[in-house]
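Have a look at the structure below, then the notes.
Here the complex is missing a single protein chain, while all its other protein chains stay put.
Order as written gives the chain letters A, B and C; numbering starts at 1 within each chain.
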Amino acid sequence: MTVFPTDGVTLILAIPAASAALLGLLPGYRLSARLNVLACLLTFLAALSLFIEKPAPGPFILIDDLNIVFIVLNTFVGFTTSVFSASYIAHELETGRLTPLHLRFYHAMYQALLFSMNLALVANNIGLMWVAIEMATLTTVLMVGIYRTHEAIEAAWKYFILGSVGIALALFGTILVYMAARPAVGEGLDGMVWTVLMARVAAFDPALLNVAFVFLMLGYGTKVGLVPLHAWLPDAHAEGPTPISAVLSGLLLNVALYAVLRFKLLLAANPGAIAPGPLMATLGLVSLIFAGFMLYKRRDIKRMFAYSSIEHMGIIAFAFGMGGPLANFAGLLHMTMHSLTKSAIFFAVGHIAQVTGTQKIADIRGLTASHPELGWSLVIGVVAIGGMPPFGIFMSEFLVVSSTFAREPLLAIPLVGGLLIAFGALFFHLQRLAFGAPSARSVPAPTSRQASHLPMIAHFALVLMAGLYLPPPLVAWFQHVAGLLG
Amino acid sequence: MAPMIPASPAFALSCVGALLAIAVLAIPGGRLRDAAPVVYGACLATSLVALGGALICLLAGPPASNVVLPLGLPWVGAHFRIDALAAFFLAVVNLGAVAASLYGIGYGRHESEPQRVLPFFPAFLAGMNLVVLADDAFSFLLAWEFMSLASWALVMAHHREGDNARAGYVYIVMASFGTLALLLAFGLLAGPEGGYAFAAIRAHGASAPSAALVLGLVLLGAGSKAGLAPLHVWLPLAHPAAPSHVSALMSGVMTKVAVYGFIRIVFDLLGPQAWWWGLPVLAAGGGSAVLGVLYALMQNDLKRVLAYSTIENIGLIFVGLGLTIAFEANGFHAAAALALTAALFHVFNHALFKSILFFGAGAVLTATGERQMDRLGGLIHKMPLTSFLVLIACAAISALPPLNGFASEWLVFQAILLSPQLPQWGLKLLIPAVGALLALSAALAAACFVRVFGIVFLGRPRSQQARDAHEVDRWSISAMAMLAALCVIAGVLPGFMIDSIASVVDALTGARMPAQASLQWLSIVPVAESRSSYNGLLVFAFIAASASLAAYAIHRLASQAVRRAPAWDCGFPDPSPSTQYSAESFSQPIQRVFGSYVFKASERIDMPAPGDMRPARIKVELRDLAWELIYAPIAQAVSFTAERLNRLQFLTIRVYLSLVFFALVTLLLALAVWP
Amino acid sequence: MIFDLAIQNAQMLLVLALAPLLTGFIRKVKARLLRRQGPPLLQPYRDLLRLLRKEAVLAENASWLFRVIPYLIFAATWVAASLVPTFAAGLMFNWSADLIAVIALLGSARFFLALAGMDAGTSFGGIGSSREMMIATLAEPATIMIVFTLALLAGSTQLSVVAGFMLSPAVGLRVSLGLALVALVMVAIAENARIPIDNPATHLELTMVHEAMLLEYSGRHLAVIELAASLKLLLYMSLIACVFIPWGQAQPGGGASAQMIGVAAYIAKLAAGGVLLALFETAVAKMRVFRVSDFLGAALMLGLLGTLLLFVSRSL
Partner (left out) sequence: MGRLEFDVAHLLAGGLVLMSFMLLYQDRLFALLNVFALQAVVLALSVSWQAYVQGAPHLYVTAAIALVFKAIVIPVALHRIIVRLGIHREVENVVGVGPTMLAGMGLVALSMVVMLRVTADAYPLAREDLAFALSVVLLGLLMMVTRNNAVSQIVGFMSLENGLILAATGAKGMPLVVEISVAFSVLIAFIVIGTLLFRIRERFDTVDADALDRFRGGQR
């Protein structure tokens, strides 16, 4: 057993780490933007190679069926977002919102963020995972505040403080897991290694595990953005650069959710521990309904979609909380679809904010008339995120709702209510944004606009395909993982 | 995969595929100059082919094969099947599609932003076809929601006009509500293991309480799409907002797809019915029939009148379905067959005449740019063909013999007359009341369409636009003429229609009405000749003969001199067209009679004192009780909650931290008290 | 077969011939009740002939529909009238339409008459059409309810069968039937624009309903419409007679003598009905238009009550 398996895993960690250092040193944003894209592409390819050759688990690194889905999704969205970010950031530079120095910092941080997320995903050690997630939080804090406007700083500060508390709680949970494991596993490194923990969890002290899960659920749940721990999320999405919003919504939330899922697995395998499902389902339901209501009064378009992310994280948490093969499958599918869709929406929203020069919903009108491509992209995005066919989220919501109703009819009613409330809110805003007479304000579109639509189109195409046809290998994979999740 | 004979699901699916391909091609092509005729022409051809296939299925018996595509839910696959029921509804859908496409070839030229219509029109057609074809819950709901989505896009096509955005919003939310209700219903039907294929659901069956729950959910889901009161609020907003040929499809066909959904789930998937299921269906149907037409009478917007009238007709159809449930649950299969035949016949009929009426409204809109009835008038002189065809549709929808509307309504009444044999008291009391409601709604419908035709086409023009009107193009006329001819044929020879529906009815109720085609003189006999019979052909012949005989005799034997003179008007002629009765004044007596109950109508009259030169004014306020009692409170509650919760967006970090803190303490407390 | 056809044709011609006479008879009786001399019995025929010979004056705005409608109204009413058994039951074409269809045929006539009222684009025509349709919205359901009552009793909506059932001893004395009779009379009064709903003799603009729709008609058109109106009155009387006092009707298969008896009985019934109507009309005053809804609402309620009673009593 080597300490670090070679090949794919090393690459998906080394490439971002190295390029973070390199990009931090390089001046000139064009080159660094391209390098950024290239590095992300290479990382994505490396992640794909994991399908072919799966390294054996080591004390720090683990690639199993659960996290490989996350890793590939993570690197893919990281890559497409970097393509989007290249044109987005160029425009920000033109309008003078960012300086070249900021950009150098931005690109380095972008890679650092990818690195820490990948690390969190591949970590076979709960301590290492905690460290990686803390790192990811810190890098995103820095990026959220990059515009240095009053609101941006405030958002970053809020994120930082709430995140720190969340991290502290998660650490306490981690320590408790170790404490619970020690009598069964013994002292030292083994007490924090997933594979070992999973193998022997049945002998752990259930009471300690319960307390640990409460802390982990709340600690990592803060990162997932579950209500009532969500407060940082809307502001951080709204005030940071849009590529970061896309990454936050599409990836970081997933990574935190991944951590929660891991610990859920642990608890599920211990016969004496409480079932973690009801807690997750409750938090998910509360998040869904709360976010649904919050969507109505939003004035900022990015903040609105941030609340939509909370809503969907709620659905996913609910699905995993319900458990069972159908709901778990739906949860995985929903998570994947939400990542793709939400990041695509943020791509569209980023350009919309650039061409209209505002993020205020009240100032954006009639996009399908003034900017047909962006307007219809937004329509497609909202239609997809609202759970309408033929997009993938429809399938996952179909499975979640129908399987819940067959098992727990009383839970399905608030679920459906929440879905409807959120749907109503999204379309309430969409209709004003996309239809009607266009607002007068409009600035010229960014120069390199054409290229930047590609990531969005790619995401929508994937989501559309998933809504109609899921490739059998993917299905088998999801089903296997759903079975693992219990 | 089944061979590609025209009567197989694979054939129908390839038609759907062709429609989708047209939709995709229309996205880039929609901006081209002559795109509209090409797109509508392609839709017309495809729908014709699909219609042919559906008719073969219906008349020659449905194919046994079904198609499973590796799409949709991976472990279920996308199942498609055509049985008799599906074949009938496919025929209705594609007949409407043929007419709308034909109409669109002409009407589409006047579209200001064709790129907002052309891609969605074929997609909408494809969605409706798919709903009917689907044989598993996922495909069904996917197609259902896709249909809603495409029609929403069409409703939003004229997004800059007044209230259309609101219409689209209410529509999409209600559509989503309906889909979620159906989703829950399917969740119950499929069970926790997720047997989503219809075959599995049939085999699985549902327990009594959950079956009742499913019925309720289906009434909500399919009922909201069909426009049953009080779930109808979106319909009169959304249907008029779309371009007219789309309105025709939405009103004439999409509501029927909803009826199909109801029949499919309740009669096919749900297993044996309980007698009391008939009660809510009958009540909803009867209520919708009367409310719909009363609202229609109060409207001034031509297309909105038609949309409300759709609610009435849907009510009639649901009464038929409710009767079917009541009979079927009690084992009166023949009576059930009669009621179901009546309902399905009306499905077909309403698709015909409502399409003509919306086409006519579209023609009027093209010719004058006006939808407000009070700005129209006298169009019969400028648009003779249109007005003649619309007159036929008006007569048909008013259930006048010998047209088709009467034939189906007559069958419903015959079914009602069979109901005293039902043993349950609830039904005994409800059904006559529903019969009275239906009779009331039929009479009100006649009033409504006298009003429509009289105000819009007769009298003197009330505006310059109406004065400058002109006849519309040949395509539009031919679409209306085709449907009008069908109205007459179906009314004169109802026996053929009943016979072709018989296989559908047989499959669902296990009985059929007596075969009608072999009867003497082509009359129709629901149960037995001594009970009742009706012969559309003879009535038609009698009327035609006696009218022409009288006309001939008088013109031959008496005078045929004609002189034109100013209207006499009892000695008070007034040249101003505004002295004519307006749409509102026409309906005022009826509003006085029914309005205070149904609309909480209030009239405020401002009558100046003698000598005062101010004009007298009357202001009538009507309130939509469904909106006020159900929707407005919900909207207010949501808004109120959102407003209250929104304060949580503007708290200090400390308060957010305390949220975390309380969550932690609560969970720890829960752990501490956990047994 | 030929005999049946002859009977059918005889009935059609008979109703056509008798209709103006009935109108004239009622006028005469009314005049006598008011101590007036009154017009001669045959005056309606003379009016019709005079109108037929005159030229027709059309309003400038009148459309083709305006000229077609009189014949449509006449045809629909005539067909309806010929479907109601008058002196003989079981007519040849009776089965081609039942009672519901007869009602609907009259509905057609009204539909087109109301359209005609609106065609010229005058204010009074609109008033007439609007009020007529309002009255119809209440009268028609009431009629349907009466039909339900009869059909439930007789197990058929075919008039011949209903009449046959009424002759049979199975009827007995039933509350429902009484209610139906009262309702049917009320409806008939309303439908035929008689006092207290409408006054066929007035042209006072604010009170008229039926006449308002005819204001623009003249010459042969007016004649045809007047004839149709007379036919309608005759039809309702025949209907009441056929359903509630079917005695004396010739039964199918009855010979020529039975037919003669039937005709005599029929004319006697019509005369009695005419006298009763005239008596009623002279005894009451016309009501305001908006009271009509109460009047007809009562008819509707009676009809519904009759049906409900039957539905309920069926199982007892």
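Just so it is clear, a residue touches a chain if its C-beta (ideal position, glycine included) is under 8 Å from a C-beta of that chain, and two chains touch if they have at least 3 such contacts.
Since the structure is predicted, the reported quantities are computational estimates derived from the model, not experimental observations.
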item	value
Neighbouring displayed chains - absent chain, whole complex	A, B
Residue among A:M192, A:L216, A:A348 or A:L485 touching the omitted chain	A:M192
Of A:I175, A:M198 or A:A269, the residue in touch with the unshown chain	A:I175
Interface residues of chain A (partner: the chain not displayed)	99, 127-128, 131, 134, 138, 148-150, 152-154, 157-158, 160-161, 164-165, 167-168, 171-172, 175-176, 178-179, 182-183, 186-189, 191-192, 205, 207-208, 211
Where the unshown chain meets chain B, residue by residue	652-654, 657-658, 660-661, 664-665, 668-669, 671-672
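Just so we're on the same page, only the chains that are shown with their structure count from here on.
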item	value
Arrangement of touching chains [line / ring / star / complete / other]	line
Innermost chain, where centres are averages of C-alpha coordinates	B
Centroid comparison with chain B (C-alpha atoms), farthest chain	A
Centre-to-centre distance between chain C and chain B (centres being mean Cα positions), rounded to whole Å	35
Chain A and chain B: spacing of chain centres that average the CA atoms, whole Å	44
Separation of mean Cα positions, chain C and chain A [Å, integer]	78
Sequence positions of chain B contacting 2 or more other chains	none
Chain B-facing residues of chain C, complex	52-65, 67, 71-72, 74-76, 78-79, 82, 93, 95-98, 100-101, 104-105, 107-108, 110-111, 114-115, 117-127, 129-131, 133-134, 136-141, 143-145, 148, 151-152, 155-158, 161, 203, 205, 212, 215-216, 219-220, 223-224, 289-290, 293, 297, 300, 303-304, 307-308, 310-312, 314-315
In the complex with chain A, residue positions of chain B that touch it	70-75, 116, 137-138, 141-143, 145-146, 148-149, 156, 159-160, 165, 168-169, 172-173, 176-177, 180, 183-184, 186-188, 190-192, 194, 196, 213, 638-639, 641-643, 645-646, 648-649, 651, 653, 656-657, 659-660, 662-664, 667-668, 671, 674
Touching residues (chain side chain B, partner chain C) in the complex	377-378, 380-381, 384, 391, 395, 398-401, 406, 410, 413-414, 416-417, 419-421, 423, 428-429, 431-433, 435-436, 439-440, 442-444, 446-447, 449-451, 453-455, 458-460, 521, 523, 529-535, 538-539, 542-548, 550-551, 554, 557-570, 572-574, 577, 579-581, 585-590, 592-593
